[in-house]
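Of the protein chains in this complex, one is absent; all others appear in place.
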Amino acid sequence: MEHDVNREIDKMKEELIALRRDFHRYPELGWTEMRTSSIIARKLTDLGFDQVLTGDEVVHAKDRMGLPEEDYMEQCYARAQKEEGSNLEFLPRTRGGMTGVIGGLRCGKGPTLALRFDMDALPVKETDSRDHFPNKEGFSSRHDGIMHACGHDCHMAVGLGTAKILAAHRKDLHGTVKFIFQPAEEGVRGASAIVDAGHMDDVDYLLGAHMAGDASTRECAIGVGEWRSLATTKLDADFYGRAAHAGKHPEEGNNALLSAASAVLNLHAIPRVGGAMTRINVGRLIAGAGRNVICDQSHLELEVRGSTSEADEYMERYARRILESSARMHGCHVKISVAGKTCAGRNDPDFTEKIRAALMANSDLRVEPISQNRSLVSEDYATLAEAVQSHGGKSSYLLNIVPTVASLHECNFSPDEAGLMNGVKAFTAAVFALMK
Amino acid sequence: MEHDVNREIDKMKEELIALRRDFHRYPELGWTEMRTSSIIARKLTDLGFDQVLTGDEVVHAKDRMGLPEEDYMEQCYARAQKEEGSNLEFLPRTRGGMTGVIGGLRCGKGPTLALRFDMDALPVKETDSRDHFPNKEGFSSRHDGIMHACGHDCHMAVGLGTAKILAAHRKDLHGTVKFIFQPAEEGVRGASAIVDAGHMDDVDYLLGAHMAGDASTRECAIGVGEWRSLATTKLDADFYGRAAHAGKHPEEGNNALLSAASAVLNLHAIPRVGGAMTRINVGRLIAGAGRNVICDQSHLELEVRGSTSEADEYMERYARRILESSARMHGCHVKISVAGKTCAGRNDPDFTEKIRAALMANSDLRVEPISQNRSLVSEDYATLAEAVQSHGGKSSYLLNIVPTVASLHECNFSPDEAGLMNGVKAFTAAVFALMK
Amino acid sequence: MEHDVNREIDKMKEELIALRRDFHRYPELGWTEMRTSSIIARKLTDLGFDQVLTGDEVVHAKDRMGLPEEDYMEQCYARAQKEEGSNLEFLPRTRGGMTGVIGGLRCGKGPTLALRFDMDALPVKETDSRDHFPNKEGFSSRHDGIMHACGHDCHMAVGLGTAKILAAHRKDLHGTVKFIFQPAEEGVRGASAIVDAGHMDDVDYLLGAHMAGDASTRECAIGVGEWRSLATTKLDADFYGRAAHAGKHPEEGNNALLSAASAVLNLHAIPRVGGAMTRINVGRLIAGAGRNVICDQSHLELEVRGSTSEADEYMERYARRILESSARMHGCHVKISVAGKTCAGRNDPDFTEKIRAALMANSDLRVEPISQNRSLVSEDYATLAEAVQSHGGKSSYLLNIVPTVASLHECNFSPDEAGLMNGVKAFTAAVFALMK
Partner (left out) sequence: MEHDVNREIDKMKEELIALRRDFHRYPELGWTEMRTSSIIARKLTDLGFDQVLTGDEVVHAKDRMGLPEEDYMEQCYARAQKEEGSNLEFLPRTRGGMTGVIGGLRCGKGPTLALRFDMDALPVKETDSRDHFPNKEGFSSRHDGIMHACGHDCHMAVGLGTAKILAAHRKDLHGTVKFIFQPAEEGVRGASAIVDAGHMDDVDYLLGAHMAGDASTRECAIGVGEWRSLATTKLDADFYGRAAHAGKHPEEGNNALLSAASAVLNLHAIPRVGGAMTRINVGRLIAGAGRNVICDQSHLELEVRGSTSEADEYMERYARRILESSARMHGCHVKISVAGKTCAGRNDPDFTEKIRAALMANSDLRVEPISQNRSLVSEDYATLAEAVQSHGGKSSYLLNIVPTVASLHECNFSPDEAGLMNGVKAFTAAVFALMK
């Protein structure tokens, strides 16, 4: 990569910051990234992308996991229609939760390389502390109880910045670059639908990144190396029983709360797995109407994880058996739905080494290896990566580490905006190395 | 009792029905019977009662069990201030949940007799079926989600009707009649505070009644006899643990949902009691924030019952031990609060026989014995009765059975308004027999 | 009944005591009453009974519940063959647990009346206290760990005494008297097989009795009245899973101990029943081979009870569902077998009144009513009674109450032998009243 490209990126500083702050102001939860999608589609189109997919071109409606209530999505759509600066040409494509954008930049013959950026925010109420950077600079969330507390606002700014640079240099590149702006990464709900729609079928190389790390990070150094993520399955279970008066005829009830309680204890007691690491958590339980009525309905939200996809499958299978048996035990039945799912993720070593070399060669970037103990999380990216790797493609996930006041998912999370330029430089350097 | 008194009561028909329908239109939950109390206080004052107690003269604030949230009570107060016909002189006495009215009618030397009427409505959404009598007659609930589905509207109309008759005939009576309009009967929350305030200390005779029975009742016949009710204790338990990321560091959490689930199973497994009937139900459980976080807070609502107060005490003691041990087991702690409590109730046989004779002698009333299988419910009245019986007083609880379309607590509950006149006649006949 | 008959019975005193002490010396557990059966069959034959049924004439092998291990039964047979005074003519009929004797005494035309006496002892080690009456008199148990601690030795002596008297007076009687010496009453295992073999089909009247009460009894008074007993079902459950090394591959196991533990908690949490009294107890659990192996086999022994047969059925059905679901939950399967079962028992009131009158008329006997609080036990007699009552026959169960040092099933149980004469007098008086 030419030295000049880094300088071009440096000049984009104000633009990148402005993009990021705009997204930060209007955070949207998974499958409601409607305003966000409309703006991204507009920008990619304006940059001269050959193909800009939106709505049902990105995912098929039925493939979406962990969808919010219809009502909520309709409220979000109404919100996006008013005074938030959505692009009203593309907005209607997103109605009913059809979010996400895929942009194709064709640069002649050559491999297909995909870059993935996630879009959704979190149900976190942003702090009102005066010290909080978005408060000082006046770009804190306008959506009460929702916040870009996982840095996806930065990811999208990096994506759009990279798109602009590559579009400007398309004549120097070969092959096709596919920009995947993925909805509903939180809860690992969105990637699977993108795979199902076939968007990974022609991808030779896949790159993704998480911009910010935890609060202990001191320097801006891009993490490249042996990244791994846990496979995970998110399940919702609804038990249905029969209500009865707890004083007069308790035996006429079928106690959905007893079924749930028995399930919780037994779920946590699923055996450890010999050759792998596993996790189980029932994180939420809502049951019953009143203390003098045998509970006829209960709702559980749980997740399992595994350091291998097989271990995750074992956990899911066992969990389903427990849920069904716990229901039957007290004469109830249970409806189980998958609210999210991704496989175990891993970087291809040789490919990652190639990326590392490209980044090291770039005088603007500091690079550091990825340590093993970062591997106790799950990333929806793994589902895209597995799809690419399954037909021989290569994948690498970068940690674009920048200092931040608080850790991911916290109400005062605030990454150093210097990461925006580093992110664009890193992706650009990698693409140049792979497609020149 | 003179035959003429029954005729006087017959003439009150329209007035009783109007009173009942007014209460039905504006139902108020336990400890928010503010409009209701203000109207009753006004009426008793206008009838020339010697003493009309309200606010902290009825109960001490700290003695109230199962109080709603402050905010909710303030909303209810604001509601009562506007356009609902509250009596604005007495209303301020009820602010902050200081509801209930006690009226004293002194008729010279003689015993003190108390009559108890309950005031609160239920969190039931009234049916919008066109067949529902209150809908046809245009007096259905104006408070969405709240309904007089337990007949307390009728009880109060009977109480006020009886007050009017007795006030008119006070020269024919000896002793004192105390009208107790009790708040928060549902959930057995109010009687105990009335006892604690000393209102039962001078009571020689206590009478209470429930106007309507279940949907299988065919005739208007007053039930007199071997009434019994279950002792019960209502507990709320809040478990506090520590949150942690379910993927990264599950061991750093203290799982309040596991504590709750273990408590639920073990609570339902409390042994049966040899010489008594018992009940246990955890009717509600709310726990956790999200599936990927170790739950740090859970809330349980439960009740125990016993056919004897000793059996209820056994159940409560055992339940508390389970709650505390389940908390400790997973490194949590638990806060247990009593949301309601009443003892086992029973009628004094000789006294009840006297009441029965008085009612039988009244040509207007049909009387039937109370069957044993009605005894599987609890009644806050039992707490008042026990206080009276503990110092040698006598108590009897009547079932003033009238036909109804649906059973108690159902959204289309609708008792025959003929019960209003029967109720006034029954209480009047009993008072005349005891105090003439 | 003639005065003279009571005198005859008084003269049998030594004989009755000798019979009882002989049975006491050689107690035999349920389905191993081999020596006992052989002696009874001999005696009835010698008394000139028209029919003496033994072995498979009494019960069909396959109908027996709660059978001991084959080996144990063979050891018992060997024991009975040697030096214990068995009758070697009848003994071979009992081999393999084919115990029980039914004797028929035909006295011409008339109704069929059955008298039931139980035979088995308990797995209780008799005390070696010098104060214990059998020790003082030298007739304590010769079978280590087995004891007639429930008075069945007395019951059989009464049965044989009654047989002798009735045989002597058969010319004064009409109809048929059937003496049922029932095996395996403990654990309610034997009556059902006797019913299945048809022995109740022709019975018009059934009488049974328990000779001794609890240690608080002060006088010899025969209890006649509103006797009731609980229905009960005894279940054995064996869970089968798969073993695995708990360190290396816990996930390869199917944990039969987890299934059992989950079953235990949920079994005890089966709801109370509105209109009836119920019981549940898992009294025994044996599981696992070693601490470092996932348990592949566990064994539960439990019982349910109900004050009505319907309540018992509810409990059994629910218990089976829990056992099966708990097994499936952890990938195990379960084998459930019925180790005993009897229905709820009740006396026919008119018939009981007739018996009461007969006993009252007998100047030698004191009679007292049966109090309700004796009704928290189960009796295999109820199964015989129900069979008789189901075709219109009548049943009454007497409590032939005598003082005893310790309560039933205790190691120093020792009833007053005066009860032997009272028992014979009571049965004889009842038979004379019904069949004269």
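As written, the chains take the letters A, B and C, and residue 1 is the first residue of each chain.
In this text, contacts are C-beta pairs under 8 Å (C-beta built on N, C-alpha and C of every residue); 3 or more make two chains touch, one makes a residue touch a chain.
Fair warning: this is a prediction, and the values are worked out from it, not measured in the lab.
Only one of B:248, B:333, B:354 or B:409 touches the absent chain when the whole complex is considered: B:248.
Shown as candidates are A:85, A:108 or A:275; the residue that touches the absent chain is A:275.
Touching the chain that is not shown, out of B:272, B:299, B:354 or B:409: B:272 (per the contact rule at the top).
Residues of chain B that touch the chain left out of the display are 248-253, 255, 258, 262, 265-266, 269, 271-274, 294, 314, 318, 321-322, 324-326, 328-331.
Panel shows chain A; residues 265-266, 268-269, 271-272, 274-275, 277-280, 373, 376 of it touch the chain omitted from the view. Taking the complete complex into account, residues 230, 232, 234, 246-250, 255, 257-258, 260-262, 264-265, 268, 279, 281-295, 298, 301-303, 305, 339, 376-378 of chain C touch the chain not shown.
Simple rule for what comes next: only the chains that are shown with their structure count from here on.
Chain B has its Cα centroid nearest to the centroid of all protein Cα atoms in the structure. One finds 50 Å separating the Cα centroids of chain B and chain C.
Averaged Cα coordinates give chain A a centre that lies 69 Å from the centre of chain C.
Touching of two or more other chains is recorded for residues 248-250, 255, 258, 262, 265, 294 of chain A.
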